[in-house]
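The other protein chains are all here in position, but one chain of the complex has been omitted.
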Amino acid sequence: MKLVPGRKERLGDQLYGQILDQIIAGTYREGDKLPSESQICQAFQVSRPTVREALMRLHADGLVATRQGSGTFVQKRPSGHLTRLAPVSDIAGILRCMEVRMALEDRAAGLAAERRGAADLDRIERALAALRSSLEAGAVPVQADYDFHRAVATASGNALFAEMLEVLHETIHQSMTVALGITHTRSKERARRVIEEHEAIAEAIQRRDAEGASLAMRYHLHRARQRVTDGQREL
Amino acid sequence: MKLVPGRKERLGDQLYGQILDQIIAGTYREGDKLPSESQICQAFQVSRPTVREALMRLHADGLVATRQGSGTFVQKRPSGHLTRLAPVSDIAGILRCMEVRMALEDRAAGLAAERRGAADLDRIERALAALRSSLEAGAVPVQADYDFHRAVATASGNALFAEMLEVLHETIHQSMTVALGITHTRSKERARRVIEEHEAIAEAIQRRDAEGASLAMRYHLHRARQRVTDGQREL
Amino acid sequence: MKLVPGRKERLGDQLYGQILDQIIAGTYREGDKLPSESQICQAFQVSRPTVREALMRLHADGLVATRQGSGTFVQKRPSGHLTRLAPVSDIAGILRCMEVRMALEDRAAGLAAERRGAADLDRIERALAALRSSLEAGAVPVQADYDFHRAVATASGNALFAEMLEVLHETIHQSMTVALGITHTRSKERARRVIEEHEAIAEAIQRRDAEGASLAMRYHLHRARQRVTDGQREL
Partner (left out) sequence: MKLVPGRKERLGDQLYGQILDQIIAGTYREGDKLPSESQICQAFQVSRPTVREALMRLHADGLVATRQGSGTFVQKRPSGHLTRLAPVSDIAGILRCMEVRMALEDRAAGLAAERRGAADLDRIERALAALRSSLEAGAVPVQADYDFHRAVATASGNALFAEMLEVLHETIHQSMTVALGITHTRSKERARRVIEEHEAIAEAIQRRDAEGASLAMRYHLHRARQRVTDGQREL
């Protein structure tokens, strides 16, 4: 088994995708020990830093856990739903995108609470209403979700935040499709939580609470990321 | 005096630029009270939210301060150096760019400490060495500065961070030209500080200290921003 | 009307309490403009910094908002429930206590996720179970709430975090009595949210997610604080 670096794709990402693939497929199940670093190096013909990077990402996603001195164990097995919603090769990209969004939107939401005008609040409320009614109707409101986050970014008063989201547009749409798709297949419970998380962001921006808005945004994106990798649980 | 909204440029930014212009020109000096919100509305024919946004930005940059109940006062007058290095109309853009960079690079530096490989450290060290020798020689090492920040973003293991920097490339170069240009015209003291700030980032990444790296990056960008708006002081 | 500084009590806090009192009493209603700084100085015979401090605190609690150039307006009127649960003179103390807790417990929760042992998880789970069953039975589980937060602080592996909570013990109990008391008088909806917030903290600690645990704790305390000052809303 040999990894061939694709254009612009890091070996660590490819290896990450391959291991994730085997965890989803059930080759390694929850509680199973992964092969050692050296074994992975040999099996995939990659360097040790590449293996470490891949394991680090799996660790950051909460999929594996390292027990000091004993090795790396599978912690969580992403839902089969996930693979029906996106090819495994895209999951790494989606999680990378979430990582950048957490950095950008955390700050944008805080600034939005300080600087939003009346038109900003309107845009945010309209997107929230569309998101709410669509989720309650059992639909997958990708556009409303994107509109909400874009409206918050715009309300920051710094056009670059919205521009950055536009650059990430395609991957964000894809990750929302996956995250909301999972929500769709789950209980009403989950739809309610997704709505509440967005409401908390909107309310904090409305009452000019910068710390609260930034916190609510980070909390939402952190949970959204959990929902992508942790399909079996109700989050 | 009437503001005409340019393409993609917010009225708030334009107004920000105009007031900044008058502060730099000395129309309003340190300690002077700015006209009231209503007076500014009338003078520039803009809405109240636009005025608030512009004042908010001036406030965030530490250029004005609001004393509750008494009005808004000029706190700081950016150096004339600034206007020799960049047209006033660009300053707003530079500060907006810093705002986004603080969000992105804070997180990227933390991840770099966790995930950097040997090649990443090499790239960071080379850029740092170039930055150091160039600053000590009294030059304006814009490329080395950019290379340093790009190397840190790349070391995050998430290619999107470096891509985001590339999108901002032009404005980053411009803001580095201004910030390093100011450094250049100031004492050796300031060059030393700029070098030390970069060293602190590199060291934290080297010793895998995620909190320290993230902290050192934010500290550096926050001070760089101060240096742009606070030309008279040694920072 | 003259404020007499009590032992160890700051004038700013007293003034804060007095204005809060009048807002709760309905002397000033939502949307009403408060007297100007100078008027307050005269009415209460206090210095301008004291007035500013009191207004700053009311602002931080989201009770008033400043519109640049136009003055300070009442934003929210805390529930009458609040005054039945605690004398107004204690509210300032409770909010101060929340402020310190946000600083301490945010960090403690992050460390707990990294360092918790099996005994820590047991303690956290037991407190959570007691909190859940008590809230669902319509009771006011102050002790279980305190036990939960203490167990998290202990799980940080740094005994000083729990010691700090012990020092604040009395005020924390009081603020939990108020916050849970409000929850008790409200809908099942609110009890559910309080349970979910604690569950999110416990889950993140359990899965060794330091960022998630720290975030969930800050989110919980920020909302608990909102619940204290914002009795009318469902939070």
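Think of it as A, B and C in the order they're written, each chain with its own count starting at 1.
As a working rule, a residue touches a chain if its C-beta (ideal position, glycine included) is under 8 Å from a C-beta of that chain, and two chains touch if they have at least 3 such contacts.
Note that the coordinates shown come from a computational prediction; the quantities given were computed from them, not determined experimentally.
Trainee: Identify the residues of chain C touching the omitted chain, counting contacts across the whole complex.
Mentor: Those residues of chain C that touch the unshown chain are 8, 10, 12, 49, 52-53, 56-57, 60, 96-97, 99-100, 102-104, 106-108, 111, 114-115, 117-119, 157-161, 163-164, 167-168.
Trainee: Since one chain isn't shown, list which residues of chain B touch it in the complete complex.
Mentor: Contacting residues on chain B, toward the hidden partner: 62, 65, 75-76, 193, 196, 200, 207-209, 211-212, 215-216, 218-219, 222-223, 226.
One rule holds in what follows: only the chains that are shown with their structure count from here on.
Trainee: Report the inter-centroid distance (CA atoms only) between chain A and chain C in whole Å.
Mentor: Inter-chain centre distance comes to 31 Å.
Trainee: From the mean C-alpha coordinate of chain A to that of chain B, what's the distance rounded to whole Å?
Mentor: For chain A versus chain B, the centre distance works out to 29 Å.
Trainee: Return the distance between the CA-based centres of chain B and chain C, expressed in whole Å.
Mentor: 35
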